[in-house]
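Note that this complex is displayed minus one protein chain, with the remaining chains in position.
In order of appearance the chains are A and B, and numbering begins at 1 in each one.
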Amino acid sequence: MQPKMIPALALALCGIWVAGCATRPSDSETERAVAEMIKASFKTRGQATVARLNQDDAQALCSKHAGELPKDVSDGIEKAQQATIRYPSSGKLTGDWREGERIAQSGVGKQFTDAPTRPAGGSCYNCHQLSKQELSFGTIGPSLYQFGKQRGASEAIQKYTYGKIYNSQASTACSNMPRFGHNGVLTEEQITHLVALLLDHDSPVNK
Amino acid sequence: MRIDRVLAGVLAATLPCLSPAQQDTQKEIERYRQMLQESNPAELYEARGEELWKTRRGPRNASLERCDLGLGPGVVKGAYVRLPRYFADTGRVQDLESRLATCMVTLQGFTPEEARRKPFSGTGAPMITTDPFSGVGQRSVMTDLVAWIASESRGMTIAPSVSHPKERLAYQAGERLFYYRAGPYDFGCVTCHGEEGKRIRLQNLPKMTNAKDAQRAFGTWPGYRVSEGELRSMQWRMWECVRQMRFPELEFASDASIALITYLAKQAEGGTFDAPAIKR
Partner (left out) sequence: MADPMRIRANMTGDKVEVKVLMAHEMETGLRRDAGGNAIPAHFIRNVSVTYGGKTVLSAQWGTSVSRNPFLHFRFNGGKPGEKVMITWLDNKGEKRTDEAVIAGGG
């Protein structure tokens, strides 16, 4: 019979079977099973194609090293992701914070129940606090309240902020935050509105 | 009531980690949950499920009373908390819903497609009325059965079987899937369920690799979702998560869904099963 309370360490080292590690499925057996499941258990629906389950380099590495990311791997990811960042050719990195608030509130985008033509939102409040008035905010990411007030709105800060939203893994490998620009979720213009929401002196985020 | 104690436990467990303002929000969330506890519409599904188990249906005009859910033909009490498990007759690891589909085929003569049709009841949120499984005002036999069978394990200890080689494989595959990051949002289950004390908007997120969180989470599905006016099962919960992860559609009772449920059930091992529960 299996014991009810399993020490975390044993869990990490050996899986959880009292019978011994030797009877555990091998890594390659597990990998094969997972590959088969991914093929057979999912189907394309609406805009969500099965091709989405093909991982890019960052996704594959982050899945493989979940829980403990070696420094050389995280450095490599950050370098590669940094290279993907595209800034607006106009040079204008800050848009309209009112539009930014609308984008931050919207959780629509890329689901098979979403119309493909409808612009995606940033789902920002799902994970972050932003304005003081909005009480329905998540805590998966840090609070962004007073983001601009704390940092100012210099060109360097605008670039940093834009880059964070475009590809969060350029600064934090395997970040939980979607790579909104790089993955084509938000447009250039939408990101500038979010930059304004975060940095503009008049934005509710900085009041 | 047991649920009150569980909620009190949630409150006690999360309060120390929160700032005063966050504690107020937490208190209000819990107070709202308490108000919903009074009477759970899941009872209506349970009553129908109990009838459906005994009702003769399908081409063979047979009931499900000989269905083996792992504890022997017809044994329902305590079956839910011992699932998922390996079944020799199908050679597969199966959860409750895939096992019910099997019995609908072998005992009642339905085709596999018919057995899997309409696993989810009602309309859900208006945005998923295109779902082939749901329809306006339509019931789901599967959901009713799940409600009753789950209620027959209420109060028991969660104890899925992970000793057979195929069960171990399902567990390990489920673990890999849990950490699998993909799609345009780079999400994996771990993105939302990998850290303690987090929430999405105002919805608390269990850390599914933390035993206490997993026990509470796994122990309260199936659950009646007040906001949808429907009872929702573990298969539905997986399907809905995967949709929100921006992945393609997870097939009902598929191997991946069973692997994930196996992994989660094992994380919840030792917890007290308290379903069907009532949820926001």
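Here, a residue touches a chain if its C-beta (ideal position, glycine included) is under 8 Å from a C-beta of that chain, and two chains touch if they have at least 3 such contacts.
Everything quoted here is computed from the prediction, not taken from an experiment.
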Checklist entry - Which of the chains on display does the removed chain touch in the whole complex? => result B
Checklist outcome for this item: Touching the unshown chain, chain B contributes residues 38-41, 43-44, 47-48, 123, 126, 129-130, 136-137, 226, 229
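The rule is simple: only the chains that are shown with their structure count from here on.
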Checklist entry - Quick one: chain A and chain B, Cα centre-to-centre, how many Å? => result 26
Item to check | chain A-facing residues of chain B, complex | outcome: 22, 25, 127-128, 130, 157, 162-163, 165, 168-169, 171-173, 176-177, 179-188, 190-192, 194-195, 197-202, 205, 242-244, 246-251, 254-257, 259, 266, 269-270
Checklist entry - Across the complex, what residues on chain A touch chain B? => result 2, 4-6, 15-17, 19, 23-25, 29-31, 33-34, 36-38, 40-45, 48-50, 52-55, 58-59, 62-63, 66-67, 109-113, 125-127, 135-140, 169, 174, 176, 178-179, 183-185
